[in-house]
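Handing you this structure, nothing more for now.
Only one protein chain is missing from this complex, and each of the others stays in its spot.
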Amino acid sequence: MYDVLIIGSGITGACISREMSKYQAKTIIIEKENDVAQKATLANSAIVHSGHDPIPGTLKAKFNILGNRMYKQMSEELDIPLMECGGLVVATTLEEEKTLDMLYARAFENGLKKSEVKLLTKDEVKEKEPNISDHVTKALSLPSTSVTYPLEAAIANIENAMNNGVELATNEEVISIVKNKEHFEVFTKRNKYEAKVVINASGINAENISKMIAKTNFTISPRKGEYYVLDKDVTLVNSVIYPTPSEKGKGVLVTPQYHGNTLLGPTSEFVENDTESTTKKGLDYIKVNIEKTVTNIPYNKIIRSFAGSRPTPSTKDFIIEESNIKGFINVAGIESPGLTAAPAIARYVVEGIVANNIDLVENKNFNPYRKKVIRMNELSDEEKNELYKRDSRFANIICRCESITEGEIIEAIHRNCGATTVTGVKNRVRAGAGRCQGGFCQPEVLKILARELKIDPMEVLYSKKDSAILKAKTKGE
Amino acid sequence: MKQELICIACPMGCHLEVDIDDNYFVTGNQCKRGEIYGKKELTNPTRLITSTVKIKNGINNRIPVKSSGEVPKDKIFLVMKELERIELYSPVKMNEVVIENVCGLGVNIITTRSM
Partner (left out) sequence: MKNYDVVIIGGGSAGLAAALEVNKNGVKNILVIERDQELGGILLQCIHNGFGLKVFKEELTGPEYAERFVNMLKEEGIEFKLNSMVTKINKDKTVEYANSDEGFIQIQAKAIIITTGCYERNAGAISIPGNRPSGVLTAGTAQKYLNIDGYLVGKKVFILGSGDIGLIMARRMTLEGAEVIGVAEILPFSGGLQRNIVQCLEDYNIPLYLSHTVTEIIGKDKIEGIKVQKVDNFVPVPNTEMEFEVDALLLSVGLIPENGISEAAGIELHPRTKGPIVNESYQTNIEGVFACGNALHVHDLVDFVTTESRKAGEKAAKYVKGEYKDNVERINLVAKNGISYIVPQMVSSENVDKTIELFMRVTDVYKNVEFVIKQDGKELKRIKKKHLAPAEMEKVILTKSQIEGANKEITIEVEAL
């Protein structure tokens, strides 16, 4: 019997799992995919928003600001990449300038400090951002805007939670939930789990999961966003460039990424099933709309495109509440600024809702720190050689584009919440994320995975279930 | 009748013209091999086979091999089948014979590297 069962391992579920690990409660997080955080958390702009945008008084506004203020500490404790690059909302017309003024006022209303909001003239913008378009006339500067690596943020939270006693089960798709007198029975395709409290943090599936047991007054619609990724040798912008928002949404952003790449996007389109495919229309839309804010875009430096879907709620605000069934908690519709808000949401869910259902006793052994991830690229030569002396595999470079060593790959496999697939390795340590996109290192990574997981090379998966790379042996073997 | 061909004797890819009525007289070639190819391609087409065979204890699981000479086009898959039963043990030298007179075609299968 678990005290708390969390459905979904995206950034929301991940942060809740870590928050739960601060208490002496038996907690499990279950995930339907074969790796954590594979949906909205994997494919988004990676921005820790300042909190200037949400409508005052909403949960989005409240948790955005709170979450933003928690990120720095979280990133230090859990060794999560955080680039404090700031953001600029740029206006190109008089009408947009009016919207900027409105956002300026709203930022304060939402609780941003004086030092966190500033209006810039065209010249000031140009000085900060040489590639800004000539159409830009004015900008709202938001220095508390940062960029993180969302997948690692989720992994780090879960890994830390696991180190503090939380369990993780992947490949567990929930098919039904029932409540017996005192506890819930959560049935997956393979198992049955019993828990006193169930937290529904299942992103796009949150409506369906909620309907399995509770009265559900909201709907969740997948809203797809497509992106282009530019090679990391391009420095197009120094800070996050937001266009002025309109009724149509936040618009197409230019976002520098922690690892040096630049994202162009997203689009915003409601879809039914097709939640992760890029379209010619979408990608063309980015090209057309991006030029409004930024110029000199080197399209020949595009190394990849991708799409992800955000769980957009019918209520237009986050849904964070205990349902009509006591102990069944919905944390749904966590679209933007969900990545920013997640740590604050998690604290509220645990302290404000879970605590009403079970007794939470502090876990005295809780260690807030995650063992630092070894990133050879960020080390000095002496530090590198120090590591090499400990384990020579830290000098065996497997991915030449990103200079990732065998030692780093092995670590990524064996840590809690470790990689089990080629894409899992890439998402954790960037082996195969460079310009050749794994052309050279994929066969090597595959061999390392097979060896470390003690499986046959033909069983090594590219990413999802049933995605083996090698289909047959030659020569009748 | 004249037949146009692209010479595959080497990567140059000469554009040949073979006069079938004039005893397969070849023009457009830049070397003797083109002349031979042009005639043979229209009378008895043959190809060199390159593939791999299994190897144990080597740095790789497969070692590359080739036929020491060309084999008739329609016998290629027959030879491929023969390669399946071969398993070598490292060390092996380059150009060692793996199958002699493969499928009775008068050519050998030889390794194309040492391992």
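For clarity, chains are labelled A and B in written order, and residue numbers in each chain start from 1.
Methods note: a residue touches a chain if its C-beta (ideal position, glycine included) is under 8 Å from a C-beta of that chain, and two chains touch if they have at least 3 such contacts.
Just so we're clear, the structure is a prediction, and the values are computed from it rather than from any experiment.
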Practice problem: From the listed residues A:A169, A:V271 or A:I302, report the one that touches the chain absent from this view. | Solution: A:I302
Quiz prompt | Listed residues A:K248, A:K280, A:K364 or A:K454, member touching the removed chain | solution = A:K280
Quiz item: Thinking of the whole complex, not just what is shown, which of A:S9, A:T27, A:S323 or A:Q442 touches the missing chain?
Solution: A:Q442
Quiz item: In the whole complex, what residues of chain B lie against the chain that is missing from view?
Solution: 5-13, 15, 47-52, 54, 59-62, 64, 66, 73, 76-77, 80, 94-95, 112-114
Practice problem: Using the touch rule from the top, list residues of chain A that touch the missing partner. | Solution: 228-229, 233, 276-280, 282-283, 302-306, 381, 384-385, 388-389, 392-393, 395-397, 400-401, 403, 405-406, 435-440, 442-443, 457-458, 461-475, 477
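Here is the rule we go by: only the chains that are shown with their structure count from here on.
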Quiz item: What residues of chain A sit close enough to touch chain B in their complex?
Solution: 474-477
Quiz item: In their shared complex, at which residues does chain B touch chain A?
Solution: 52-54, 62, 83-86
